[in-house]
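For this view, one protein chain was removed and the others were kept in their places.
Going by the order they are written in, the chains are A, B and C; count residues from 1 in each one.
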């Protein structure tokens, strides 16, 4: 018996669920879980079904092609480890959280490399026998540095997701376009509060009573990409901004790892500037 | 166009979704939302679908009867105000929260009466032009008092839900059986912690750092019925048990009102000692 | 035995706590609770002490005057019901939450009036025998309307706090200056996210996964005043903006009532654009 995740998103249309469930019935597939959502504002339909059956991926793919309109966007995914690259700067909490999960076999992923603009986290990464690539930005302008990073990434045959685990440099649209909907960032604030630099300092200055973190896909507007997950933690007047930063790190790492897990399990649909998450 | 909620729960079986979606297609129903869940441990299937169509309830009911096995448990619900009775003792926070929502037209319900073993909350209830029934327990044993409460309730033709909004007396199985899966209680602790009397005092004695509240259906085991919703709030060493009680009240009222809303929208399935909530 | 709350804020200085505790010792005051905070960035000291003793307010006041520098800002508060005015527009959830607490004797306050720019909530307010004043804004510009509201408020001899319990009009600096640090507003977003109009719609458009509410003092910058309390609730892709609004209301009312309680117990210090809360 094989397992497949079937992902469908398209304009909402009558009879679609009927067509699909008829096909599953004829193919004698067993439905293990099923999620549907109709975005009534945008008239869009989203579906994620996990099935098992005595069928090959290719056959299932072709059967769906026969049955579904050509403007129905669908994917058949055979669950397997995805290739991910982590990008970091100097902070280790998000990176470390992912490495510990990785070591425990908790992530259905291969970490094929960690790229950083500093050498600082090399010893940590190499403990886990993962290749570390330092691409220093020193003496380079943004474009020149990014060109070198892109060159470094090009050595990998296939990258499913790039995880910015506290990579503190802004990416140009050139980079973003090369990996559309495949770059996940952790922003150290409860977006859209405190966009930009040093959000904890901004939060401290504003005197907020709760701080947060936001994992989101990266697009060409800084900190404006589709949000995947968010979480928060209470603070009080006796938190200086460094205390906020320390408390915030626990929220950041858990929020990013949660988003990563959702991505690895193909649970995220992106539509315009939002996500649908099953 | 009419709206219906279709609720199905049964042993999991192949082809069920196909049968149902085929019927919806043939009846030209528009699916507004759909939730499914397979409890793989118990091999049970749960489904809640909201449809709209140019069809009468009776016709839809009959069509489903034709298509579905006789051991498939299904309900077609035409959304309309449900009849609810509130039972209270002396505290007004849960009652008040429901009354304010009621007055604002937020609840799809008719509050047909409030029953209490004290007169204390009569003035509050009567402000909202809702009949108040005091059935004092003074001088009566549990059975005798409950017989009088049941007699009071029997005057109402139809009761969809009885909401124990801080009714501080234990119900006998006689009462519970008369309204099975229709009595919702708010327990002032994070169950299964602190079952029984004065949970805030128990929580204080134990020195917990978080307290909570639990809305659940009432069955014959005290505080052991299926849980509908829970919520929590942080406390610290400087909360005496009365402070915990005060803080806890906000959690209680919001948790109970949330459970009530789920019930009024037919979003709760009960299976054995648990709920499935869509 | 009398109870007093002693509130001190001043530039941090050596020996201050010694002076104060010496005085308390000599006056044979019993310290029931004590909170201190040093804002090391601004070199400011904050202190709230609750004492009991066989002493009159006047005597305690004079004793503190003798002992403390003239640039130490201090208040001796004899706990008693504060006078509050509520201002509302059309939504009843925050108003209702306060009224139910008021009726239960939970608030150490006199609600001396409710002012609204609509008649809509008059019936609810009058159930609780509280004077309701409708000051319609129809046909008036902002200044003219506000002048009438101020005139309405002037009939009250003393107002300790004005609570904007979903009052949906922006106040001019004229109004704000008249009641400095005494106007508490509930903003229906997790500030500083979604400043301005219809924050739930903004939150929906942005696709956030958590929404919140913020109770804050009102100053002359819209939604920029010192934050007193904040709280949040999770949402998902299947919340339309009206669902977010509905969920958000529970957060709004609890957050506002919490801020009100802090104010009534003299637990809030305002310094620049922030609060210190004991």
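A few remarks follow.
Just so we're on the same page, a residue touches a chain if its C-beta (ideal position, glycine included) is under 8 Å from a C-beta of that chain, and two chains touch if they have at least 3 such contacts.
Remember, it's a predicted structure, so these values are computed and weren't measured experimentally.
In the complete complex, the hidden chain is touched by one of A:53, A:79 or A:96, namely A:96.
For chain B, the residues touching the chain absent from view are 37, 39-41, 190-194, 205-210, 212, 226-232, 236-238, 240, 273-277.
In the full complex, the hidden chain is touched by chain A at residues 33, 91-93, 96-97, 99-101, 103-104, 106, 124, 127-128, 238, 246, 250, 254, 257-258. With the whole complex as reference, residues 14-15, 17-18, 21-22, 24-25, 28, 30-38, 40, 234 of chain C touch the missing chain.
The definition used in the following text is that only the chains that are shown with their structure count from here on.
Chain B and chain C have Cα centroids lying 35 Å from one another. Between chain A and chain C the centroid-to-centroid distance comes to 41 Å (mean Cα coordinates, whole Å). Residue positions of chain A touching 2 or more other chains, listed in rising order: 37, 40.
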